[in-house]
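With one protein chain held back, the other chains of the complex are shown just where they sit.
As written, the chains take the letters A, B, C and D, and residue 1 is the first residue of each chain.
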């Protein structure tokens, strides 16, 4: 189907990428209910790896079955579904071509005690993504961690390989470890820094957490104060984050943060949308709820972005 | 979008292929007006290479511009567009993700005098297909030619590589050369043999010419006579060809043959459709006509297959 | 220096190439007296390989020294200088960065008796071009030769490698061999076919001979007659050739043909310019003359293209 | 354009490099307002990675857009623009061939707490530089850091690869970590040592900080005292640093240090120029100012070097 003018504009920002990478980005942007609007909502299901299966799926047992998540993303009309190797291997054939898939190629887990040097294991790769028919790979970096340089070097190699084969690269940029305080992980300056860093690494799509009002770094605080950068609302902070990714010329999706009430989540997403976010990535808030409830919530989220794009 | 039951059934025939190859086949089968029906109409534009630019485009000069063919395939609602490297390089970025592309990776040309040992040059490859965002590669074999074993060996290497990266392989199986008579090139026994050979080579999609009533091979003729195989109509012969590709369990598209009147072409296509053909591949008959006329003709062709699928 | 709008337009035609290849094409298009006009005149010195040294340089002995040709191209203000390995190796350091170089990576020679299966030897490669600081590689194909498929396959591999490293590919498309008559080698239909074939192979710049009025192929002649394609003047024939390279969206330079009087050459070049040629590639007509005379002739050639671009 | 005698002399110092590397060095030396003088001013924009986006761009918001920096370098007439992957990917196609680019292939960031073992992550590579059409790669080493041997080994591999492909290597040699005091990082003996070390590693262009009067190492102090080495003025210290890079036979550019008043910066640059510096690398002092102001400052800097070269 012919690309919408908005999607064509977004593709024009990726001027150094080959047509293959552009095509996979286009597939994500043209798929689902938000297809063509330039807005994106993605379903990620990597929490089983990150927090263990019971914490992830026990509240909604059908979600133990990988097929459940393909169906959920399809029924809700989301743009893409992202998961680790095993989750995609069980479903990639059955749902071949049905929706854009993103292979999450590194993962952490709650059994590891690494904190200051928080890290992830590379658990799959570009060749896996190709054999599974994915539109791209997903990779997490932990800016601030003592292991962050190693993670950046892993990302750099995977990005070069992915781009050469025409895949998109989605970077989860989640500050943690090192000297970062817990509050600092979502501080607006740190969040903006994390988004900017992912853009500099050549990410096609960037995922960060919603930026909070706290400012972590003393040197940064001076600038925020001096320039009077508006960080009073989530919308204002989102606007700032979007500016730091090449003046808004990269696709940035925001996570929903820790599971909370649907109302709080929708309020947050309204703030993100008001601030010009490209979209959201909604995992636990979707698949831990019974399906009907999840579809209802996702419908409301998509509606927010539809309005924002109008 | 969720796969139709028909497409799911077709994918089930390709049980040894990885999800990537299935996804690319699904993309072709789910795209355009015939999307989901299991029927396929493809626009191939390799005639510039095969017969020279003037013979290909002079009757409809806008067709000299590669973008024209992307637009034609999109507007007509075809399933895919196939062309050699240069044609796709000029358009793959502008139309990234807009429609499934097939990179024709070998080509012949009318300046070559090779006849008995008719051959083609490999002019691009799997890595090109990936960087251009294609759903598959296309490759021509000339069963019967003294060069056919070389061509089959080239195909085998490209197929293995393509499948490992999740691409589909479309095989143009056009008997010629060696001891084959001109009539024999489209003889029903030879055509069926060519389709079967492509299936045996692991082709995802097979392209052959419409089978004629003539039977070329003496040993074959005995069997056709003995078993009283019906070759009386194009529909009957098509049914026979479809049977030879694993009892109909491969996608086979038929070319329209040499340019002729629209009526004759539509009659042929009705015959093919009646015989259970998966679809048609319509090149010269489309792009050598003025666009409005071409769209009209393609509309009629699609309608025939829509009815056949209903 | 900022790119001219004309050069930006030309670069936009190469939408699938990476920025490296675009940059090298831009270097050629922005260099010398025609820099920025979109017109191109290139000095090729491969005749020593093709016809032997005495036939190439005896009429102007300073031309035996490779440095002579770097100087000639610089003084005349040409866009680029193309030559085989040895010629570039002796000069590439002294003139490093002074002008765009094109490494001619295959060559034929007059000692070979191959005619019907005319061929060239691959004499250098992409890695050589990079270590010598070249903007691109040059490669000759002989459409029509019984060896043409082998040549196309060599070109395909070199093009893929060159593009991956950001180099441009210049294709000399010179029909000969097989069943082609001597007159047919420059027939307008064959010349247009050769240009189209190079474009389909993914050439960045195409070099063909000026098309003559003769039409070689019977099947083509029908179309030229039927469509009343104007082949009455060199300008008309050039216009036709330019149309066959993606509706004029590739850079095509024309050789000056066999050495002849300066007047005849300038007349031809005026015809080419009138027909919309991107430019000329002038070898023997330049370096076989005494330098002052050569500079005078090149000055006139550049003036023709300057006027054509105005 | 023919190389100036000064640039030819500089190229002669790089006698072991292949013509490709010389050509890329020549491109940098022949570009912009200082082209041909042997002097060099480079715009580096890696501060977003190093210090975060707000600290880098908030004072001049148009600088959030990567295209801004290409334009700034072009308008000011600088010799080259250096930045990390993402910054160059967004602009390398639009500005293809317009100015020499240097891909900064490693980067640190302020979220890392590594101090004694200060390090950087390798974030891109030689293949990226080639596909983006860069003239060279840039790499930072931290002499003194406990991680410095690892960094030198990474540099050694990248340099070998870059040189084999004809690229230049620019080394940021910034002592820090280990036992170095804060004052020691810019001590004249340490600065000279850092420059010398980069030269020994095979750097094409060396970047160091302006040397201060302090002497850090006790063993070195004895020699400076004994030989009465003049370290009284910035010019004298710069002269000493230039001597330590093979008796002035390498290109050395000096950073402007921490952002400060324009007057202080110009005074420093006058001192550097008086001491025979090859030039300056001016980042934050340029892009954190409004464009008009930045252009005015850069104009003054270029004028200082123009006079020094006269």
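FYI, a residue touches a chain if its C-beta (ideal position, glycine included) is under 8 Å from a C-beta of that chain, and two chains touch if they have at least 3 such contacts.
Small disclaimer: the values here were computed from a predicted structure and weren't measured.
*Asks:* Using the document's definition of touch, tell me which of D:9, D:75, D:153 or D:267 contacts the absent chain.
*Replies:* D:153
*Asks:* Just to verify: which one of D:220, D:266 or D:309 makes contact with the chain not shown?
*Replies:* Result: among the candidates, D:220 touches the missing chain.
*Asks:* With the full complex in mind, choose from D:158, D:192, D:234 or D:298 the residue touching the hidden chain.
*Replies:* Here the residue in touch with the unshown chain is D:192.
*Asks:* If the hidden chain were put back, which residues of chain D would touch it?
*Replies:* Residues in contact with the chain left out: 13-17, 143-144, 146, 148-150, 152-153, 156, 160, 175, 178-180, 189-190, 192-193, 196-197, 199-203, 217, 219-220, 223-224, 227, 229, 240, 243-244, 246-247, 249.
We take it that only the chains that are shown with their structure count from here on.
*Asks:* Are the interface residues of chain C and chain D largely the same numbers on each copy, more than half shared, or largely different?
*Replies:* same
*Asks:* Averaging only over C-alpha atoms, locate the centres of chain A and chain D and give their separation in whole Å.
*Replies:* 36
*Asks:* Can you list the chain D residues in contact with two or more other chains?
*Replies:* 92-93, 131-132 - these are the residues of chain D that touch more than one other chain.
*Asks:* Classify the chain contact graph as line, ring, star, complete or other.
*Replies:* Contact map by chain: other.
*Asks:* Every touching chain pair, please?
*Replies:* Every pair of chains meeting the touch criterion: A-B, A-C, A-D, B-C, C-D.
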